[in-house]
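Right, I'll just put the structure down here and ask away after.
The complex appears here without one of its protein chains, the remainder shown in place.
Each chain carries a letter (A, B, C and D) given by its place in the written order, and its residues are counted from 1.
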Amino acid sequence: MLRNDATKLSLILLMTPFILWIVLLIILPQLGIGYLSLREKLGPNDYKFGFANYVDFLQEPIYWNTLLRTAWMSILVTILSLFVGFPIAYYIAKIARRRSRAALFLLCLIPLWVSDLVRAFGWIVLLRETGIISGALQSVGLIEGPVELLYNDVTVVIGLIYTVVLFMIVPLVSTLDGMDNSLLEAGYNLGGSRFTVFRMIVVPYAMPGIVAGCIITFMLTAGSYLTPILLGGKNSMWFTEQIYDQFITRYNWEAGSTFGVLLLVFTSFVVWLGLRLTGQNLASTVAKD
Amino acid sequence: MFDLESDKITKRFGTFTAVKDVSFEVPSGSFFSILGPSGCGKTTLMRIIAGFETPSEGDIRIKGKSVLGSAPNKRNVKMVFQHLALFPMMNIGENIAYGLKCRGENRTDIKRKVTAVLDRIGLPGVEEKHVSQLSGGQKQRVAIARCMVLEPDVLLLDEPLGALDLKLREHMKIELKQLQHQFDTTFLYITHDQSEALVMSDNVAVMNAGRFEQIGPPEELYNAPKSAFVAGFVGDSNRFSGKVSAISGGEARITLANGQEVLAGIDDKALFLGAKVDVFVRPEAIFITRREKAAADSPQTLLKGVVDSLLFNGANSRVLVRLEDSSLVEVDHRIGQGEDRFNKGEAVLLGWEMHAGQCFAAKG
Amino acid sequence: MFDLESDKITKRFGTFTAVKDVSFEVPSGSFFSILGPSGCGKTTLMRIIAGFETPSEGDIRIKGKSVLGSAPNKRNVKMVFQHLALFPMMNIGENIAYGLKCRGENRTDIKRKVTAVLDRIGLPGVEEKHVSQLSGGQKQRVAIARCMVLEPDVLLLDEPLGALDLKLREHMKIELKQLQHQFDTTFLYITHDQSEALVMSDNVAVMNAGRFEQIGPPEELYNAPKSAFVAGFVGDSNRFSGKVSAISGGEARITLANGQEVLAGIDDKALFLGAKVDVFVRPEAIFITRREKAAADSPQTLLKGVVDSLLFNGANSRVLVRLEDSSLVEVDHRIGQGEDRFNKGEAVLLGWEMHAGQCFAAKG
Amino acid sequence: ETLRLLTWGGYAPDEVVRLFEEKYPDIDVEVTFSNNEEMIAKLRATRGAGFDLAQPSHDRIYAAQLEYGIYKPLDLSQIDTSVMQDGLLKSVKDNTTIDGEVYAVPHQWGTSGLMADITKAPDINSWDDLCDPEYKGRTSMRLRRTILLGMAFSMGKDPFAAYGDLAEYQKIMDEVTEKLIACKGNIKTYWSGGDDLSNLMLSGEVVASETWDSTAYKLYGEDANIVFVPPETGALAWIDTFAIPAKGEADDAAYKWINFVLQPEIVTMMSASTGALASVKGSIDLLPDDKKAAVKAAFDDAAIENLKFFVNIPAGIEDIEGKSLERIKAASQ
């Protein structure tokens, strides 16, 4: 009896911070922007309920174009990150020797500990017209005058891959690490070629890691701000920027909230779709460790 | 004709030699085991045969042809891994079909063969099940079926029973042997458990620190070990250390540290008077009698001791006897066979037929 | 006076009953084992004794006093966990001192006691070592010392040898028994390995599906099992299924499915003519003879069979005999004792003394 | 006590802050750099809390105050308005009086116009010269309302006149938007802050740009080839003001700061940092010498005549402009 009460009490004690956190900082705020997004502005301090903000969104191609562009660029970045990151993760998890493994992993992580801003800044220093690469190319004689390497989509994609590829590598390393080499050996022993073993054993085995990496990468990319803004400059066109703009330069919280809700719904939909298609679930992939 | 031949295989990792000059042949259709303690190089040898390691020296021949040049996926030796290495992302049917698919066989053939092999291992209809839904013993059989469906020249098994629990292991020993008969394929079996090797094999090689110490049928290893290592490792043994005090023909008289004398057969031509030796005697080869009765019996060796305790274990019960130098000797003791039950503290005499004692030069 | 009494303990998890109506007493200073297959409720019972579970019904008494009301940290029963549960963040000395510190003993006493107990388990001076620096067997002893330093009324051990390898397990069996003598404390030992239970214990309780099937000294369980489960679980047995065709006194005649007849002792008063029964016979109780020689011997039961294979295993070698209904019988076979070696395919006769067969009502 | 300033980059040079804190040792100055839009956004979010003194431009106060109530009325008795140029003071007061209460006084003023490196872009003199293909990839602008207005003027419209007629204004903006979208490919990047622009110009990555005159003057000091060019349709004049947020907690300190920075020697320092002219009498004379020269180089009398002061923005205008800016930003060239 007594122990039962103690169990209950400790459950309540542990549950309280969790509930407070989730309800006050996650659920209610999301409901809050949902609520605000349904407020139509009629004039200064004059509001009514309705879907006008959503209708506006649909009627204004620049808004949904930006959302679509953000989405497809994010998907592109996600896929490219997977291709760029997989060989690295594979090397760290499966090929590198015990000791260099930890070192390589650390090496991979170091850029992660520097803020987005510094990283973007680094790219600017490198890529600007008076930057290092332009300078180097000129002094080697490959180009005549200086070239501007900033402010285009390729740069944005390269910069975005840079900021997110580590989030692809980490889950990949941790799943691949769990893969016993004997599975590969069995694959070869039973007659599989390198390609067969890769396709039928390595990739399916790494699937939870791939999905986890893709989800995190996609969400980070779709939600990123500094990299596309600073590297894309006048051509950035990123949906998060629209949200900030609504809040900061247009003081239009209603529209900003609407965009926020749309971004959340849209990215969640993409993630859900990805999980559906690969037959994974959120808890077993993202939260694996 | 030999299905598998290993010709002076040596494997070095850096300065460390994991396998040293190992040669053996496995005749078609036989069950060959390699028995040795952990780390002695068994797995390394098997990986060389499968093609996952390149030997530093020597040659591997399968059905008479050297395979050193062929990649692992081109050798017709299949392997059952220690932890089975069933593919967790495929169901049972897909696991078994994997090798056939790699070979490019057509769908209907694959389906037919998978069904057939599952029938043969007594697991019909489990194609759709997931690996995790099978019991340990069932997984074992699936791992074998996955190889056997490819009709390999040799099946390699790396301690496949290691992960199973006691009762299941006992059971699988017999089953494995029967599967080998059924498939009539050459098995090369690795283990550190002597009872597995003895029970299942036609021939056993005892391996120690990278070398083969002895190759022979189980009875030969058990009854006529050629080295102290084999005598100690294969089956239970009591070891007595002493010095050779007399040699005549194949017999030696050995004086133990406590001054008592024992007799032992001697094989090793290198043993000389005064050499330090170890004598190995199996518990079931030792006679035990109450001291007062001693005169009646006449085994060739007589050691004085006191019953320390009785270890009842059904058919495998033992009597622990403490000798005068306080070392313990295990003696086989079948209750109800011959003498009455011994009691703790009784003074007893131990003895054995001379040739039950195996005498080898002591190390170090 | 009993150190530990369990009085009709029952434990239910939801609708599932893990422990059913279990009663037993452990006399002071004795070694009591609970033997049962995986999942039968052994650990649950032990956790009830240690106070980690509350029984649904029944009472636990230690030194005669009910402890149901005391928290786990207030009971003077100490426990050696299956995976030892040595604290990895403390060194050996700290591990052993932990319980003494909790009791609030003073530093010098603690130090003295730790040193003393380490001496006693034969590991003097390892205080500063880290847990990971000890071998499996040493850890085992430290785990026991950590409990013994607190001088518990009862020491509980939950399959403490489960994690050790084969050779070490054999060795530790003997060592554990000796430690128990040395500390002269009551041990309650859990295992699913019958040989551990038989070798070490003064008394063994055989547990199955939450119930105790039989309590008794090892010999009694082995020689006079009271249920089919005990007969099958304790020691190796061959099982023959059939129907009772005659009963007279303590003896029954049983007709097997293949029409042959066997004899068996009968304990169960409830058996009647025509009842379906299982007869259990130990491999070492079976005689085997070549058919042509059959007339000469006269065991009371004679079954025809053919030698299927020989399982050589030194002193534990077996002959597998296939009966006419194609079931397999294991027969103990000491090479060099009595008859010559049998060969595969030989026609043989099997027989046993009537009371070597144990007869129980068949299930289902 | 802390004085939390919400101001433009350059409007609180370290040196001035240090002098101020020396004079008032119990006041600690914390500076947040911002711009017009963000000042309103921040104060809107805090309902006028979090800062003690803000410096929005004179035309951006009225509507924001009406809608969000983010400022408190000034106590003019605490400010030494006598040092201010009457015209500027009056203009700001007129623009920021609500219900008889005055909400802002002028601090710095200047114009927005063009800047060019005359060696590389000698014939820039209209807003739409920034879209001249001759300078493709070498021009810049700030994507804010100034360029919308400027471009409208250069297209022959008078946007200020259309403030009263939203439909008309919308039409003008639509045209401007189209023009600027077409122009997008021509410019290198949109600049966002003074030093940002300075870097672009000094490194030569950009040769002509829309600019605050203050920035241009600063650059003139470093490179005399870089000059401010008042557009032929007239430079747009702005006045950055002092306004006290509704929930400011250090009004006293705020007034002290206002008075402090209007002192002649501080004005010089301040102008050196901002490049702009203070709204005090004789401010041209208080300019550092190099800036004086820059102003002289930029403005002749006719240009001064031609100045167009920003007009208070009525409700609705900012939405139209905001959409236009978004469209331009989002357009792909």
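As a working rule, contacts are C-beta pairs under 8 Å (C-beta built on N, C-alpha and C of every residue); 3 or more make two chains touch, one makes a residue touch a chain.
By definition in this document, contacts and distances are computed from a predicted model.
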item: Per UniProt, the name of the complex member that is left out, chosen from "Cytochrome c oxidase subunit 2", "ABC transmembrane type-1 domain-containing protein", "Glutathione import ATP-binding protein GsiA" or "Taurine-transporting ATPase"; value: "ABC transmembrane type-1 domain-containing protein"
item: Option touching the unshown chain, where D:E67, D:D80, D:D132 or D:D196 are the choices; value: D:D196
item: Residue of C:L4, C:V26 or C:A50 touching the missing chain in the full complex; value: C:A50
item: Residue ranges of subunit C at the interface with the undisplayed chain; value: 50-52, 71-74, 77-79, 81-83, 85-89, 98-99, 102-103, 130-132, 146-147, 150
item: Hidden partner interface residues of subunit D, rising order; value: 4, 6, 8-10, 14-15, 17, 30-35, 42, 45-47, 49-51, 192-199, 202-203, 247
item: Sites on subunit A contacted by the missing partner chain, in the whole complex; value: 10-11, 13-15, 17-18, 21-22, 25-30, 32-33, 36, 84, 87-88, 90-91, 94-95, 102, 106-111, 113-119, 121-123, 125-126, 128, 130-132, 135, 162, 181, 184-185, 188, 215-216, 219, 222-226, 230, 240, 243-244, 247, 253, 256-257, 260, 263-264, 267-268, 271, 282-283, 286-287, 289
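In the analysis below, only the chains that are shown with their structure count from here on.
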item: CA centroid of subunit B to CA centroid of subunit D, Å; value: 90
item: For subunit B, residues contacting two or more additional chains; value: none
item: Residues of subunit A that touch subunit B when the two form their complex; value: 180, 182-183, 185-193, 196, 200-201, 204-205, 207
item: Subunit A to subunit D touching residues, read off their complex; value: 43-45, 60, 62, 65-66, 128-130, 146, 148, 150-151, 233-235, 237, 241-242, 245, 247-252
item: Residues of subunit B touching subunit A in the complex; value: 47, 50-52, 71-74, 77-79, 81-83, 85, 87-90, 98-99, 101-103, 146-147, 150
